[in-house]
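Let me begin by presenting the structure, written as structure tokens, before commenting on it.
With one protein chain withheld, the remaining protein chains of the complex are depicted in position.
Showing chain A:
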Amino acid sequence: MSDLRDTIKQLNSARELALKDPALYPQIVSGVQAVIGPERPVELRRWGADFLAESFASPVVSAEEKQRMCLGMLDLLKSYLNRKEERGEEEDWNVVKSAVQCAASVYPLVFRHTISNADDKETWAKMASMKSSILRRMDTAPGSMRICCIKFVARVVQVQTPGLIADPRRPEQNETSLALVPRDHAIIPPSNLEAEASGLLDRLLGVLQDNIPDALIITATLNALSPLVAKRASISPKILSTVLSYNPLTLANAKMEGKDKIAIKSMTRTTMSFLNNVLKRTQHPALGPRIHQQVERLRHSLTEVFSDQNPLKRPAPDEPTDGLSDDKRQKLDRDAEAGTTPLQQQYPPLPPGPVSLAQLFTLTNDRAAAGFHVEAIPQHFVAQLVPPLLASIDPTQLDAAINVVRARYLEIQRQPPPTVVQTSGEEEDDDYDPMTGFGDAEQAANQIDQLPPLQGQPELAIASFHLPPPPPLTEHERAEYSETAKERLFGALQRLDDEARRQGKKQGVEREKGFNRLAATGGEDRDGWIALLTRLVTRPTFDVNQENDNIKQEGDERSLTKKGQGTIDLPKILREAFHRYIMDDWRRRIDVAIAWLNEEWYADRLLSKQREDEELSLPNYTHLTLSLLDSLIPYLDISDTRHLIRFLSEIPHLPTEIFSRIEKLALDPERVQLCTQTLLYLIMLRPPVREGAVDCAERIWRGNADARASVGGKILSKWRPDVLVEAEEGKLLGEGVKEEG
């Protein structure tokens, strides 16, 4: 065994030498001939056959070289192929397979040799013997070997069919084919060989015509035929028409298993490749469209067969044979339940207790049918439906139904009529079904209408229900709730203020402002909320339960302090909160103050009207205005003229007490100018208070020496010059006194 291994090792290194330097091939091939002879062990013969096949196929060895080499090898090859005849024992098929491959490579070489050496009968005889040996066994050989035989045959056909002669002057350049053989060749008469080739071709094509399911043989044949189509124009139409009529998909059926599927797919794809290759390489004006068509058809069928893993045919619908499928069974059950089958025509009894008209006439247990509201059908349809329906009804059945209803009705009449309460109680009973109860309330009412008048029934009266009064609020609780209410109101305002500040001036929506706006829209923006707040603050003074005279009595402090409710006064709290709110940022909130005071004034006016006062009294307004002004005055700056003027000009009414405040303000020499301008404004643009303002100016002039120049020059000189004149006189007098004194 180790001997054998060493030998193979040596053979391998020899082969490597040849692979590295192809020029060594002849030397090595003849050198190993003795080692791989028929008497040697099977391993060496295998190696030898493989090596020979490889050597004669090698593209790096020239054809002439191979042709010279092959002559010495024919005996060896023949011994491999004909071992049984020569030695009486069967050859290893691996050896034979390689030998057949080798023979396919050698055949053209020997053929060519024979062409040029017409007297070398012996060589051709050896080749012919091998050929007949291969052909004889081709059809019975196992697949592995058969494909090699097929290839050999294809090669023989290629050689024994006339090919193109590219250059007649240089025969060594031409491809080996029958065209090179002289017509009168002694050993290889061309006509015989061509006939043989034709027969062999038929044998090859038979594989396709028989449509055998062996993918190995089919693909091997197709791939072996391809060079014939390309290089042998004389036989290519025959091959092509055979391939075109070959359709491996006819083997496809619903019960394909994995192996068959792959085999059929592979055969089809190989056929398509074959045809595409032909289409690409050669121009067949006649067959071109047909080839194209066939490729497309194969592609379509292939996707159809293998697209969805489904069998070719849709399976029969899964239907029970006894006609008792679940659907039908359910239907029968439903019939039985509803009692609509004629055999079991039993009308259900009426439910216990009071019944509706619908229940009275319901003769089926089928809830869906009983719950169907016939008004859902348009009237004209009903008109069309009823006559044929009536005509088709079995009269006996109709009579029976009528009798049942009649019996039911009589039965009901005998029962005492139900009460309203009972009826409504039954409606909501355990068996309530929204489907059947459709329209029951109305029908119950109808039924009651038809019943005889109620007699002897106990009168049903619904006693009025009173919630127990809540425990009275304690003082502390009231204060707490008032505070909470205030905080919530002003908390919202604070939030809206913040929002308004954030949004700045870009408030897109122009809203109705001032008195005209609806307080009810409040809450969405600051203005709205202020409107709401001002009205909330001012209006509670109208207590609905309050008597007019009460108001009279209470005067300024009238609102909630009455009835001994203690010191908690929500409007007062709210007003204080408002006051604080304005004072927090009075320059900016002066508009709020004005709006608020306007509301106060209006409320007071309304109240005054309500009380039918002889003269207008504005208790709240006056008090609040003055207190607000008192709070403002300490903060008024010389630059705040604008704010003071605005405040005083826009509040609806100026109580006379205001001027005393202005007088006091003028005591501050810095703010004299402020007072002067304010007074001037009031004098000029608010005629109702002009008199008071001028009086005020005069008082200032008289009492305040520092303010004299300003007030006198701007106001009194125009509006009360007589004072100035008087003063001038007095002054002169005074001076005179001084001088005198």
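Everything below uses one rule, namely that contacts are C-beta pairs under 8 Å (C-beta built on N, C-alpha and C of every residue); 3 or more make two chains touch, one makes a residue touch a chain; residues count from 1.
Heads up, the rule we're going with is that contacts and distances are computed from a predicted model.
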One chain of this complex is missing from the view, so tell me which of "YALI0D20944p", "Autophagy protein 5", "RNA polymerase II subunit A C-terminal domain phosphatase" or "RING-type E3 ubiquitin transferase" is its UniProt name. "RNA polymerase II subunit A C-terminal domain phosphatase"
Return the single residue from A:Trp93, A:Tyr347, A:Tyr409 or A:Tyr681 that touches the missing chain. A:Trp93
Selected from A:Ala57, A:Ile212, A:Ile633 or A:Leu667 as touching the chain missing from the view: A:Ala57
Looking at the full complex, which residue from A:Arg40, A:Lys126 or A:Lys231 touches the chain that isn't shown here? A:Lys231
To test your reading of the contact rule: which positions on chain A touch the chain that is missing from view? 5, 8-9, 12, 15-16, 19-20, 22, 42-43, 46, 53-54, 57-60, 81, 83-84, 89-94, 96-97, 101, 104-105, 137, 140-148, 151-152, 155, 215-216, 219-220, 223-224, 226-227, 230-231, 257-259, 261-263, 265-266, 269-270, 273-274, 276-277, 280-281
